[in-house]
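With one protein chain removed, the remaining protein chains of the complex are shown where they sit.
Right after this comes chain A.
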Amino acid sequence: MTSGVATPGGGWRRADPPSTGTRGDQRRTRKGGRRGRDGDPTVEDAEFSSYYGRPIVKPATWKNPEVPLYLFLGGAAGVSSVIGALGEFTGRPVLTRAAHHTAAGGALASVVLLIVDLGRPMRFLHMLRVFKPTSPLSVGSYILSPFSALTVATAGLHVLELVPAVRALPVARWIPGVRKGAAVGAAVFGGPMTTYTAVLLANTATPSWHEPYEELPFLFAGSALAAGGGVSMALSPPAESGPSRKVALAGAAIELAAAHRVEHGHGLVSEPYHLGRAGRLLRAAKACTIGGAGLTLLAGRSRTAGVLAGALLATGSMLTRFGVFDAGMASARDPKYTVVPQRERLAARQAEAAELAGGEARSVTR
């Protein structure tokens, strides 16, 4: 900044540093202290200019807790629908019913949460006016709509079968076939349900959501597997919940590995995942997920362990979504996360161009 008055922009500094500067300093000091403790990526305190410390990009206007909760429920419902569909064909009635009810409940709640989040809820059908592959929310609407319809139909048919009056009807013998068809249909959308929400967050200018766009879908997929596997494990007897336990364990492993990549692989932009509320949420999420995964190993013998493990895994998954949401919001509010990576990008490009020009000049002289 003080590189001499002859260089472009040289010598000029802001006349009166705003009061926000001291708050930033305190935060950086705190980060410096934590760096030693849990081995955060060593990010040097970056010097950067800004307009009175005001944010450059706008943080999302999405409601909290509605949207993070939706990210969690949508994922859990998606995995549950796949478990339910496979349970139909492998003779596991209790697991199947539990998974289908979880999927339908999660899907219904997702739809309600998404509508509540709209600024004009009465206009929610405008979501289906057009189909835009460039808008993850448009694509998501076309995933969520059939998914919620099919999961609710599947769960509804489960309930109908229990009603004696319906069982007496001649059409009753068709119900299992229709239910299986609906379950398979829902499962087709189950996978995309778990990962499109990651694209929803990544496809923004919010630094800490956009940069890890390659890992975020796997983090959300792992988190959804842990939650979906965990919940269906908790709701079914150990004799039937074998696949759920495997799904939960694999999901927990994927969630932890992907979270590590997101939290440590992106330099400065990974920093918000360690600081403040986001950091606390994500540390709690890890503790829950690890604890849940450990208990899952005992869930084959003990129903109590299964219930506890499922609850812990679901809590871990939910806290992960809340943590990721908070980290992104924090990264949008501090201009540092917008300016410094873009400056580095520019500098790298200029160095590359200079090297290229230098190479050409050399070849000309030669």
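Here is the rule we use: contacts are C-beta pairs under 8 Å (C-beta built on N, C-alpha and C of every residue); 3 or more make two chains touch, one makes a residue touch a chain; residues count from 1.
Note that in this section contacts and distances are computed from a predicted model.
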Message: According to UniProt, what is the chain that's been left out of this complex called? Choose from "RNA polymerase, sigma subunit, ECF family", "4Fe-4S dicluster domain-containing protein", "Thiamine biosynthesis protein ThiF" or "PQQ-dependent catabolism-associated beta-propeller protein".
response: "4Fe-4S dicluster domain-containing protein"
Contact residue for the chain not shown (choose from A:L69, A:I83 or A:A278): A:I83
- line: Note that chain A touches the chain not displayed via residues 4-6, 8-9, 11-16, 18, 48-52, 54-62, 78-79, 82-83, 86-87, 90, 117-121, 123-124, 126-138, 140-141, 187, 190-192, 194-196, 198-200, 202-206, 209-210, 213-214, 216-218, 220-221, 224-225, 229, 242-244, 246-247, 250-251, 254, 300, 328, 332, 335, 338-339, 342-343, 345-346
